[in-house]
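Let me begin by presenting the structure, written as structure tokens, before commenting on it.
For this view, one protein chain was removed and the others were kept in their places.
Here is chain A:
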Amino acid sequence: MAGGGLMMSITLPGSTHLLDNTSPGSAALNAFLSIAPDGKITFLLTKHEMGQGSGTGLPMILADELGADWNKLSIIRSDYDRKFNWRTMGVTGGSSTISGMWDVLRKAGATAREMLKQAAAKRWEVSTAILKAENNFIVNTENGEKLEFGQLAEAAAQLPVPESVTLKKPEEFVYIGKPVKNLLTEDMAIGKANYGINTDVPGMVYASIEKCPVYKGKLKNFDATEALKVTGVIDVFPMPSFEPVSPDNHVQEGVVVVATSTWAAFKARKALKIEWDPGKFATANIESLKKEMSAVLNGTMDPGYRRGDTDKLKKEEGYEVFEAEYDNPYQAHALMEPINATVHFKGDTCEVWVGTQSGERVTKEVAKVTGLPEDKITTHVLNSGGAFGRRYYCDSSMEAAYISMQIKKPVKVTWSREDEVAHDYFHPYQKSIHRAVISPEKKVVGWETSLCRTEVYASGLNIADIPYDFPNVKTEWKQLESIIHPGAWRSVSEHSSSLGKESFMDELTRKLGKDPVEFRLELLQEEIRKEGNTDDAERVYNYRKLLRERHVAVLNTIKEKGLWNNSILPSGSGKGIAIENFGGTVCAHIAQVSLADNDFGFKVDKVSSVVHCGTLINPHFGKGQIEGSIIWALSALKYGGVEVEKGVVKQRNFHNNRLLKMDEIPEIEIYFIESDEPPSGLGEPGTPPLAPAVLNALFDATGKRIRKIPVTKEDLQANSI
């Protein structure tokens, strides 16, 4: 580090039990902070910063336990480093950064604090019991004497690492729970914030790739004569696909243009003459996919979870079966920073600069593309301009590695916006049928979920995802091959499944003539029962217990604050509610809509949200994540969906893959439930319940039941219910 001097670098060898060694070859080691002689604290950021605030939220946790002065803290981003494991570095996703690092960083901070106290105790020849850490000082509480952390760091670093440490009580937190400002804002406000796309390596050239328009199609032949005449073009050659290490990383075949500027590469692409072999998806389109999905849903499916016997109940006299089918289409990420990567292949080593949610996956894939051992790859993980699941995949790094090998120069690959939209790793398509079996006493005694989707993961299938208590449950599913590349999109399978589940809950509520808040509370009355004696049964039991408690707390808060039964809405307005869990965080949205004379026939006037995420680390960030999720999901509801004709994605840029603009933002109010429980995530949980809340509100306003997104004016004018 610049400035040198004596520093403490604390490693916690005794803490391996904290970490899940889920990644082969990883060793647990915590080396998150160093303290310079002048008291400056450096925090090593091992998780990706993509706008979710990890670069501020994580050091807040450590600084709090340490007793640090926030103003003396700065962060550095770690390159991918195999000494960290999957949990502490491997992937940033699933809204698991804060929850996964909570224990690790608290213990790291508390351990360093205790070592500093011990160093001070030695120097003053007093007991550590009378010492406290505060604002970057160790203070003697009896005589007020104090020593700055920087004065103790060197001595502290020589001491044995304590086996166990006492963590702060929630009431002792100084930073946790406060709206501490984003450490990156200063740089962002003056245009100095760094992103992968800003990478500038001496001698670097620029590349862009004309990709086969049909998923998994092949390059047949091409003519580069005209492209090579464009000023600045250096080379034109084919981009092959690769056999990836991880099957979810796919490189689409294409033609590479290498040039002296990004613009020259973009321009020359337009002058290429290419013949493609579109392959197996040559005739693929959304209408056929939807028909196939509906047929699958009405046929034999793969079993999911079973409890009791819904099939038998359905045949009983006096029992009614109530069902509805829902449609949740593909969605594009439309990240503001287009996909990119810079790679310098140097023969026996290789350097990568990329904004990625997994430096580990990038390293493994680049090692395979280049044929170099993993320890010869250096992956510099840069901040990214939004990731939302898309930057979990490594395709751009693989492309840049291949190109750098061919041209023997460092190269920055930049995808055009059209590439980013049309060759996205799309949110999967899902159709679902939900069924309730209603007894003669008007009780819901059976619950069935059938899902058909274009990706292997699915929520709502496992009992762990179902907080409501139904005596009989049956889930089933089937995966259909995707016609475009599927991927993780903010809130992943929960967004797909919540639309059906929470819309159906509303339909059921109305059928039974109940209040939607009270009806859900009724279904949450029963204590969760453990099913089986395995470790997994224990895990599911504990998780469902947490979900039940949090659902009840959120619904009761809605009642207490009068958010649901607050007022009588004017004619032409309506409100709807939906509630969903994502990774332990439970979020409910109440949407208020009104009919409007615009392109949609309606507008969303207000969204009120109640969120239970355990300890809220930073309310400013937390609120930002929920607001952002609402706006994200509302974009999908109004403008989303992906059109595919003859295998080609029709959306190309922001004119036909539209996003919500400032003048369309509803009023948003957010309440967090106060809690001392460990934190659960906030990046994704606000997304899933938004669409069903709005669809339910539209029903309330119009009496029209819309069971799909995006919602169009035609949907509102249709005669169906």
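As a working rule, contacts are C-beta pairs under 8 Å (C-beta built on N, C-alpha and C of every residue); 3 or more make two chains touch, one makes a residue touch a chain; residues count from 1.
Definition applied: contacts and distances are computed from a predicted model.
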Name check vs UniProt for the chain missing from the figure, options "Branched-chain amino acid transport system permease protein", "Pyruvate dehydrogenase E1 component subunit alpha", "DNA polymerase III subunit delta'" or "(2Fe-2S)-binding protein", returns "(2Fe-2S)-binding protein"
Residue of A:Thr141, A:Thr185 or A:Asn298 touching the missing chain in the full complex = A:Thr185
Check each of A:Met89, A:Val104, A:Leu335 or A:Leu461 against the chain that is not shown and name the one that touches it.
-> A:Leu335
From the listed residues A:Phe32, A:Trp489 or A:Trp632, report the one that touches the chain absent from this view.
-> A:Trp632
Out of A:Asp38, A:Glu172 or A:Asp200, which is the one that touches the chain we can't see?
-> A:Asp200
Selected from A:His620, A:Lys650 or A:Lys713 as touching the chain missing from the view = A:His620
Among A:Ser294, A:Gln406, A:Asn653 or A:Thr712, contact with the omitted chain is made only by A:Asn653
Tell me, which residues in chain A touch the chain that this view leaves out?
-> 50-53, 179, 181-182, 184-195, 197-198, 200, 206, 231-232, 261-264, 266-267, 334-338, 383-386, 388, 414, 416-417, 620, 624-625, 627-632, 653-655, 659-663, 665, 668
